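One structure coming up, written as structure tokens, with questions to follow.
A protein chain is absent from this complex, but the other protein chains hold their places.
Presenting chain A:
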Amino acid sequence: MQVPAPFEYERATSVDQAIGLLERLGSSARLVAGGHSLLPMMKLRLANFEYLIDINPLHAELGYIKIQTDEVRIGALTRHRELLESDDLAGAFPIFRDAERVIADPVVRNRGTLGGSLCQADPSEDLSAVCTTLDASCVIRGPRGERVVSMEEFHVGPYETAVGDDEILIEVRLPRRPGHGSAYEKVERRAGDWAVVSSGAAVWLADGKIVDARVGLAAVGPNTTGIPEISDTLRGNTPSEELFEQAGAIAARSCDPNTDQRGSADYKRHLADELTRRTLRKAVERARS
């Protein structure tokens, strides 16, 4: 059994009380939600915090999926399983169910949360890629009130976010527009492994043409990456295999993968191309149906 270093533990009673604790304890404290990234890192003693503030008691306050006309709001403590099982969310953004089906395993999905996934800021993380694809914004609350940041601003670097030591990510907002279709695909060496590469694609169609399109890639750079050049190339065009190929080629040359145990950089570039084409194809199919 791997055992962590000593730490103090406190259960939060409200968001504001948790913020108060963070304000007092500073960087020696860490929030724990699902714990499926944090606890293994603590057991391996890669992460050593003096205090853990357990925000699971706040699930009633921070666990929700609100489908509105112009946007979807998801509470940070919404669990993977809730994201997977929500028909309303799958109706608004089919990419979520695609992604949740390939995230870890049921044990992790029962506990892991949207906010925890985003705050872990692992470059291979699936929900970060989904949120990047959907142009999400993140609501962060601290002692000085709330602020809203884009995904680009939210992810500062690998394992690093815009959330300050005394702040909490409380909500993710996803803008809704008509004619939407989206999809997610992941190549992994084994179920439950981190992605070798994964790709999310979202399109918005009107009159048979692409009004807007976004592609988000995971595991091919310091953070999940949206690629503006792909959006520029697709916008205003009629979807076609040639267009998807162009997008795939842009994805392959725009990403920045490393060679590691999961695969060579060349292979990952190839996958960025292949998966971009596949997810765009599926996203368009869904937008049309």
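By definition in this document, contacts are C-beta pairs under 8 Å (C-beta built on N, C-alpha and C of every residue); 3 or more make two chains touch, one makes a residue touch a chain; residues count from 1.
As a convention for this text, contacts and distances are computed from a predicted model.
One chain of the complex is hidden; its UniProt record names it "Carbon-monoxide dehydrogenase large subunit", one of "Carbon-monoxide dehydrogenase large subunit", "NitT/TauT family transport system permease protein", "Formate-dependent nitrite reductase, membrane component NrfD" or "Spore germination protein KA". The chain that is not drawn here is touched, among residues A:D193, A:D212, A:E229 or A:E245, by A:D193. Remark: the omitted chain is touched by one listed residue; of A:A5, A:V148 or A:A206 this is A:A5.
The omitted chain makes contact with chain A at the following residues, 1-3, 5-6, 40, 44-45, 105, 187, 189-194, 196, 261-264, 267-268, 270-271, 274-275, 278.
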